[in-house]
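Remarks on the structure that follows.
A single protein chain has been omitted; all remaining protein chains appear in their positions.
Showing chain A:
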Amino acid sequence: MSETLPSEAQPAPPTAAEPGRDDRNISGVPIRLDGVTKRYPGQDVPAVDDVTLEIAAGETVMFVGPSGCGKTTLLKMINRLIEPTGGRIHLGDEDVTDQDPDRLRRRIGYVIQAGGLFPHMTVATNIGLVPKMLKWDDARVAARVDELLDLVGLDPDQYRDRYPRELSGGQQQRVGVARALAADPPVLLMDEPFGAVDPITRQRLQDELIRIQEELGKTIVFVTHDFDEAVKLGDRIVVFDVGARVVQYDTPERILADPAEEYVADFVGAGATLKQLTLTRVGDVDLLQPTTATVGSDAAAAVAAAQAAGDDYVVVLDRRGRPISWPTLAELTRSPTIPDTVDERLPVVGMRSTLNDALDTMLAASQGGVVVTGRRESLAGVMAVETVMAAIQRTRSGAAG
């Protein structure tokens, strides 16, 4: 087995976390796969062939590889939706290979595409399923449901009694994540969860997941076919080949900079320089601080302030400090007070979005910049397209040098 693992490809033990991350709150447990094999009946070649892998507590590990290489099979063996033909699976210090699968699964969150929500149950019932099975009392379940809806950014009063079909795809996916987190499991398994939503929604969901994970520190195993997504979300990435052969297991930075084999280089793709944009977060670059004005305040004062600062637009905030539009000064002079019109096309990204996301958002909105939001969707600043261009220049010259 050792020959399938590139030297030093095993992750560092959980104690040796990366610099700057060791203050993180970790509620996850490590996962250890030991010679795990799956041979489907009637197949000569195993779908998963003798995989040994260690996933550190509190890390997000991304499984990438071509379709049919065994990612889903390997993932489902962790919660024993698929029974391994051979090998052992450990969660923390426990060997769970022979544990009662139903009990095991209540300790492992599981999210699939479109959330897998039950259409005949309300959002609250869906989220409360696992706590109910664990015999929590009703009041505790209800409180937990509200807490989780809050966590995934849905207003409990508005959403708890809705049915899944009354939600957008992105909202369903949020509820799916909330349901998986309901009983506070140490491990979260996600199988292409954001595969069925549009790119803008996917980017939002990714940002949310990063935020939630920073708060909770679960051990997350995430299957994706999108390498950008892997780079953005993963602490580490496992690149698989057929039979779930581990070709490279390393941080996104290292995989991009130093692909272990030709195979990985091909998989990462030709745009590796541009992919570096996926490594830089919006929060890592200097943001512009625009002139702001609150809804209902005096428009002339805002225009004067913007002119004094040399800005030709103003970011309008609602009463909770969230950006809702960015009119030009010419547009503002048309009314005496700041209008409360919400610009549906306002390009917004979060601090944890990548420069790649920001560029996509600008292009989709045909704008020369994006509004950046931080905690509770409040304004963090504005990023101009020039900032992204400068970053591309830097990585270009860095790659050349």
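Assorted remarks:
Assume contacts are C-beta pairs under 8 Å (C-beta built on N, C-alpha and C of every residue); 3 or more make two chains touch, one makes a residue touch a chain; residues count from 1.
The definition used in the following text is that contacts and distances are computed from a predicted model.
Candidate names were "Succinate dehydrogenase", "Osmoprotectant transport system permease protein", "Acetyl-CoA acetyltransferase" or "Electron transfer flavoprotein subunit beta", and the UniProt protein name of the unshown chain is "Osmoprotectant transport system permease protein". In the complete assembly, the contact with the undisplayed chain comes from A:112, out of A:112, A:279, A:302 or A:338. Check A:81, A:305, A:329 or A:384 against the missing chain and you find that the one touching it is A:81.
Against the chain not shown here, chain A presents residues 79, 81, 102-106, 109-110, 112-114, 116-122, 129-130, 133, 163-166, 179-180.
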